[in-house]
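Missing here: one protein chain of the complex. Every other protein chain is in place.
Right after this comes chain A.
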Amino acid sequence: MKVMAQISMVMNLDKCIGCHTCSVTCKQAWTNRTGVEYVWFNNVETRPGVGYPRTYEDQEKWRGGWKRTKRGNLKLKDGGRLWKLAHIFSNPKLPEIHDYYEPWTYDYDMLLNAPAGDQIPVAKPRSLLTGEDTKISWSANWDDNLGGSLETMQDDPILQKMSESVEAEFSKAFMFYLPRICEHCLNPSCVASCPSGAMYKRAEDGIVLVDQDQCRGWRMCVSGCPYKKVYFNHRTGKAEKCTMCYPRIEVGLPTVCAETCVGRLRYIGLVLYDADLVAEAASVEDEHALLAAQRSILLDPNDPAVIEQARKDGIQEDWIDAAQRSPIWKLIQQYEVALPLHPEYRTMPMVWYIPPLSPVVDVVSGSGADGEDARTLFAAIEKLRIPIGYLAEMFSAGDPDPVDLALRRMAAMRSYMRGVNLDGEGDERIARAVGMPGEDLQEMYRLLAIAKYEERYVIPSAHAEQAHDLEEMGCSLDFEDGPGMGGAGPFGSSSGQSVPVAVENFQSLEARQTADRPSSPGRVNLLNWDGNGTPRGLFPPKGKDVPQGDMGPVQSTGKRNKGKDV
C-alpha cells in the first residue's frame, strides 16, 4: 500500500442554476489572455447537448483516455508510444479551432468614431484569429438552456448511444447543467500522452499541471485527454490546463470557481488513495465495475492501518486530519451520492458529481403530484428511465444502479427532512428504504444544504517548511525590503521583480497587506505608499494633541475581510 493524497471536488448538480459565474471568474483569473481566448478551464454545459468542444465525449472519434488490451493491460486509446511519435508531425486527433469556436471581438471603435448618419452604428464582430469580419456561429455555451438544440442535440454522443425515439419528448422533460473542470485524474491520460514529460501529477496533492518551460508544443495531451480539458495556447504554442487554482489551494483557499459559485454547490477536500492499486483498478474488464473499483482504492482516513501507512509515506498530521474531515470522502464513500464523470475512460477522474434530482422533481410537480413525497418520487425515478439512462451513461458507464441509488437517496433526504420540519420527526421508513439511518440523512442534508464555508472546503495548506531549499527563494526574496521580505519594492507595493506564486510569498504579502503600518518605514512619498497606515507628512495634522512619533499616528486599516461567507 502506498498512500497518496488527492485534492478533489464534488459538485452537487441538483443546485446548479447554470449561471456561468464559475466560468467567468475562472476566465478572469486564468485565461483572459491572447492565445487562450477560446480556453475555458471551467465551462458549464447544458445537457442534453453536444458539450465543449463539440461532441468531445465521442471517443470513437477523438480517441482520448485509455483502453484495456486483450491481455488486460492499459494502453492509450489513441495508440501506443510509437504510434504517437509517428503521428507527431500532424496529430490526426487534435480538435481544430472550429471544434471549439473562433474567438472574436467587436469593432467597438465604430461606435465612437462612426460619422453622423441615419442608422445607429453597430459594432460588428471581428475574428481574433484573422482580423476579418466574422459571423458568430458557435461558442462555449451556444446551446445554453437547450437554445437551438433542435438542430444540434442529435449530435450529443450520449443521446446517440441511447434510442432515438425518446428524443423529442426528452427535451421537454429533462435538462440539467454540467459544470466541468479538469478532473485531476488518478491515472491521467494527458500526462501519459505528453512526449516531452512536461505534464505531471503533483506527488503531494495530485494536481495535474503543465510545466511551461518544458512543454515543446507536441500537442499530444490535448488529444490524450478524453474530457478535452487540456487546451493549446495558439500564441505561445504551449498546452495549458485547469490548475485547480493551485496557488490558492496551497494556502488553504478554495478554487476560484468554487469560491464564487452562486449555488454553493462545490465541495473541496482531500481523499487518500492507494497509489499501488490505481493501474489495477483502472483496468478491470467490466466497465460497470470501474466505479466500484475506483471507490475501492480510496482509503478510509479513519482506519488506523491507513493512518499509520500515511505517516510512513510522508503525509503530515494536518493533512491526515483534513482527510478525515473531508466532505468528499463523505459524499463519495459514506453516502454514495457522488459519482465520477465517465469512469469508462479509465482515467480515474477525481471531480465527482451528485446527479440532479431536480428534473425528476420538476416532472412530478409539473404533473400536479407532490414533489416531496418519497413514494411518488421513487416511483418517478423508476418510471423516468430516460433521464436515468442518460445520467448512467455519464456517471457510471451506463449502469443505472448507482445513479438510481444516488437519486433515491436525494429524494429520501427531501421527504425525510419535510417530515422533520413539519412533523418534528422524519419517517424512518423512508430512511430504511434507501439503506441509510435517519441521522445519516440529516447529516447529509446538513452537508448538502447548510454547510458553511469551512465545512464545504476542507483544504490543508501546503507544507512550506519542507520547501526551505527552494531555488527561487534566492531570486524572489533577494533584495532588502523586496516584495518577498514583507516590504514594498522600490516603487511601491507592486514594483520590483515579479513575485513567484508560492505559499511563502502569499503569506508575507498577506501579512503586509493586513498590517496596520506602512511597509516602508520612515517618510513615505505618495508614489510608494501602499495604503497601509498613515505615514508622517502624508496627511495634514489632525489636531494639536496628536503625538508626533516617528511614524505619525498609526491608524489601523483593520484586518482584511477574508471573504468568507456566513
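Methods note: contacts are C-beta pairs under 8 Å (C-beta built on N, C-alpha and C of every residue); 3 or more make two chains touch, one makes a residue touch a chain; residues count from 1.
We adopt the following convention: contacts and distances are computed from a predicted model.
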item: Among "Rieske 2Fe-2S domain-containing protein", "Nitrate reductase-like protein NarX", "Cell division ATP-binding protein FtsE" or "Acyl carrier protein", UniProt-listed name of the chain not shown; value: "Nitrate reductase-like protein NarX"
item: Residue among A:114, A:128 or A:538 that touches the chain left out of view; value: A:128
item: Touching the absent chain when the full complex is considered, from A:237, A:366, A:435 or A:541; value: A:237
item: Sole contact to the chain not displayed, among A:217, A:366 or A:435; value: A:217
item: Sole residue of A:8, A:55 or A:187 that reaches the chain not shown, by the stated touch rule; value: A:187
item: On chain A, residues whose C-beta touches the chain left out of the figure; value: 33-35, 76, 81-82, 84-85, 88-92, 94-97, 126, 128-132, 187-188, 191-192, 194-197, 199-205, 209, 211-219, 232, 234-238, 250, 462, 466-467, 469-472, 475-476, 497-498, 500-502
